[in-house]
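Taking it in order: structure first as structure tokens, then the write-up.
Apart from one protein chain that is not included, each protein chain of the complex appears where it belongs.
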Amino acid sequence: MFSTFRIYILIAAVALFACHKTAEDANNDGTTEQHTTTPLQNSHPTVNMVYIPGGEYKPFYGSDTALVQVPPFLIDERAVTNEEFLAFVKANPQWQRSRVKQVYADSNYLKLWPGDTTLPNNADPEAPVCDISWFAAKAYAKSVGKRLPTLDEWEFVAMADEKVANARKKPEYSNRIVDLYLQKDRQFKAVKKTAPNYWGVYNMFDLIWEWTDDFNSVMATEDSRVGEYDDKGLFCAGSATSATDVLNYAAFMRFALRGSLKANYTVANLGFRCAKDSNALAANKK
Amino acid sequence: MKAKHFLLSASAVLTIALFSCRSNSGSPDTKAGAMAEATGEPEVAQVTGAPNVPAPIGNRGAKKLIVNLETTETEGIIADSIPYTFWTFNNTVPGSFIRVREGDEITLNLKNAANSVLPHNIDLHAVNGPGGGAEATSSAPGKTTSFTFKALNPGLYVYHCAAPPVPMHIGNGMYGLILVEPAGGLPKVDKEYYIMQGEFYTKMSGVKKGLLEFDNDKAIHENPDYVLFNGKKGSLLGKNQIEAKVGETVRLFVGNGGPNLTSSFHVIGEIFDNVYLEGGSTVSHNIQTTMIPSGGAAIVEFKVDVPGEYVLVDHSLSRAFNKGAIGKLKVRGEENHAIFKKGK
Partner (left out) sequence: MRTLFSLMLSVMLLLSCQNKKAERIAILPSDSIFHLSSEWHNQNNESLQLKALKGKTLVVVMIYTSCKTACPILVSKMKTIEQKIDRKAIDKVNLVLVSIDPDTDSPARLKAFAKDNKMDAPQWTFLTSNTDNTQEFANVLSMKYKKISPIDFSHSNIISVFNPLGELVSQEQGTAINVDQVVSTVSKTVKEFS
């Protein structure tokens, strides 16, 4: 009789406790955590930022004559790795697999991770982190005092091969990249194992697709002021009429990928690297 | 009584109105499907890989259908045990044959395989709407998209991936056919087959030894290494040849994915009794060779009278003899000397 009584008390306690937990969750709607992102600056001694002087460049989509001025900026020499992202979710539990809100990341977020703070068994900690949303990438960048590169910044760096800053004119430039793009499962390889480009930036093409801050401005054109948004750029012949270099199949692929994304999407071969305004560097140095 | 009278006259007016709309449109055959109301719970449509086609729709009414397609990037054999990285709908080249009726309301679910490197989409030429569905179905790797359309125009239509660079997606095998049968169905025949031509521009992969992949330069110069029926050299030869018996009527659904070449489709030793020109509603008779443009299709029908092997070719003959555009129809049965007799 006595032991049964004890069990009853235990059950009651558990039930009450469970309710209590739920009530707590309900009260704060889970939103409070989102507001603060714990800084991680000190845990990332290994990633160098490369200074890119910027300059004029011709965007892939747009009119042939319109050059865009890219201001100087800093960009991470490589993508954010599994290990780094693990540290980030440890410090910021709201970005853990089981706790992230679907408005910020779809159900495949970090899908290969066996737990909230465990990397997959066979994963290289030095491989780029994938299966993360734009929101997660942005939150990470903020946590390390950086931001995501803009589309123009990313594409500016992507013009380089190992030898020159702008290799777009070389006939093999696009083909070489396409060759790299077509390899499956390359996202599982470690960063910085292949040669850097002219700027000293690694793995622009051979490991992953990368989020950019304004990935969703892909299809914006100057004509859109008349009110109709020009989505046609990415389909059928339309893509050939608005692209500035119709032989650049690698760029077509990249922009098609960006166009298929929504900000809460997570994709198996999509990761990111961070960037920073270059005056931010000057400020830091002082 | 009064109400009934009103209903009757209302329906008469409606009929006249509808009829006048139809004759105003100038093309009585098209858009007729729009008038049929798709009814019932949605059903998953059965789709097939080439050379097979799903069962005829017969005399059913318009209904709601679900078509599920998956885009994949997968290694397969292009010729003589040479591997090539194909991009596909449902893991086959051409992609699955879709068979619907005019007036059907079709929900197309497009899943892009999780291990795909690239985004894909689908543009069905049978669709009236932006991009033929391409904009609505742009699918990132691992994502599923969908859209619903009403099949307004009967005919045989090409579908293909329209993600940029489009020639590359098509050049790697991302095309197939969708048949929209008219109300009442197509006339009954004995055999139906699905054949689709496409050309392949290849180079050695820079990364994997022995593997062929798409060559952009050859594509731009429209200089393919292979011109193939159903995505593989010999796909309609040897044990893969298609068959019929003497006296049977054969219907071929023939498409051309391209991405660039126009096909001069011909069956050596046969005359097409009927050709649904360019896959549309005009039927032409007694045709020797029918032109199938890139991104187009035709339905050809003929009765086989005499046994033998009938060779299917693109009559731009270097493609048949040197690049693979060749297949066989084996016809078995009794000789008919009244029609064909070999001299001594």
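Here the chain labels run A and B in written order, and each chain numbers its own residues starting at 1.
Please note the rule applied: a contact is a pair of C-beta atoms (placed from the backbone, for glycine too) under 8 Å apart; a residue touches a chain by one contact, two chains touch by 3 or more.
All values derive from a computational prediction rather than experimental measurement.
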The omitted chain touches A
Touch with the missing chain holds, among A:F135, A:W209, A:Y249 or A:F272, for A:F135
Answer key for A:F60, A:Y104 or A:F252 versus the chain not shown reads A:Y104
Interface residues of chain A toward the undisplayed chain are 1, 4-5, 8, 11-12, 15-16, 18-19, 22-23, 25-26, 29-32, 34-35, 101-104, 134-135, 138, 213-214, 216-222, 224-229, 231, 262-264
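Heads up, the rule we're going with is that only the chains that are shown with their structure count from here on.
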The distance between the C-alpha centres of chain A and chain B, rounded to whole Å, is 39
In their shared complex, chain A is touched by residues of chain B numbered 73, 85, 114-115, 117-119, 121, 123, 131, 134-135, 138-143, 162-166, 168, 205-208, 213, 216-217, 220
The chain A residues in contact with chain B across the complex are 108, 174-176, 178-185, 231-232, 234-237, 239, 243, 247, 249, 252-253, 255-257, 259-261, 265, 267-270
